[in-house]
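Here the structure comes first, spelled out in structure tokens, and everything after it is commentary.
For this depiction, one protein chain was excluded, whereas all remaining protein chains were kept in their positions.
Moving on, here comes chain A:
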């Protein structure tokens, strides 16, 4: 039974990717680019040298962290669209903490800065969770609005109170904070590249999220609240409380992603630091089937897409924004694919078609004959 489900789910994911690729190919043709050349650049370009690979991983770290948070919130029945704002609040909190305590040793400062980032994001997510739990404010509305507020706070602080005094002196006025103290930096893994220990942190986080959701009573409660709020309530689970906890955690992971970007990559808060990780993280999580085991490869895949898109801009003269089109199409394809997943009739037809096509998949399986 489970094997069939995996085969079916895998087939749908592959089909979804193909459909998305085909649709984007049409767009590429429309702007006069060659789809094949573009896809070749996107998919093989980033992996052709060590630098490319490390850059892919640098991108996938925040995507993975955000995606984990999204998975927690979606699994708990709350649609968190606010990761972008939560990242920015994490960036600000981490930066402020690091700048306020420049003399602490690394052993204290780095954990503190990461924690502050997570806390900043958690508060921002928690607001939406609290509004939903106590006042029944739709979380999609509140998180989107909180994104705007966070963006404005971010801009205001980086152009005002947190602006690097050097920028004022030299008069260049680039909106960015002072450089953080070295003691707050994440170490490099591969010397000479930007790849930092945030990767390890993110992988450990993925493991922890898996343990949390599937091995602990807290995760059980959250999944029950998400998958069947009514039944959970009847079973004595205070659903509202777990909505808030889920949003605190989801925001915390997004905030952590922000802190990791600051301490691992940019070493200061800059404008546009998140570059859309908050939204891409939703796609990463959905593409990874809201499971850490799927989100890890999915975050790498989207890391490849991001770097590949940059490369196509240079080599194939295709605007890097095409990757946004691709993301959008993938979301649409996933959502349609999921409704397809739920249709037993479609399942039956697909399985029989597959059984005819690839009988070895179903060896030792009874019940399905072509």
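Keep this in mind: a residue touches a chain if its C-beta (ideal position, glycine included) is under 8 Å from a C-beta of that chain, and two chains touch if they have at least 3 such contacts; residues count from 1.
By our rule, contacts and distances are computed from a predicted model.
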Original post:
Out of "Glutaconate CoA-transferase subunit A", "Pimeloyl-ACP methyl ester carboxylesterase", "ABC transporter ATP-binding protein" or "RNA polymerase sigma factor", what name does the UniProt record list for the absent chain?
Top reply: "ABC transporter ATP-binding protein"
Subject >> Hidden-chain contact residue, picked from the options A:224, A:280 or A:329 >> reply: A:224
Original post:
With respect to the chain omitted from the figure, which of A:192, A:236 or A:272 is a touching residue?
Top reply: A:236
Subject >> Absent-chain contact - pick from A:106, A:134 or A:215 >> reply: A:215
**OP:** State which residues belonging to chain A touch the missing partner chain.
**Re:** 1-2, 4, 215-218, 220-221, 223-224, 227-228, 230-238, 344-345, 347-348, 351, 366-368
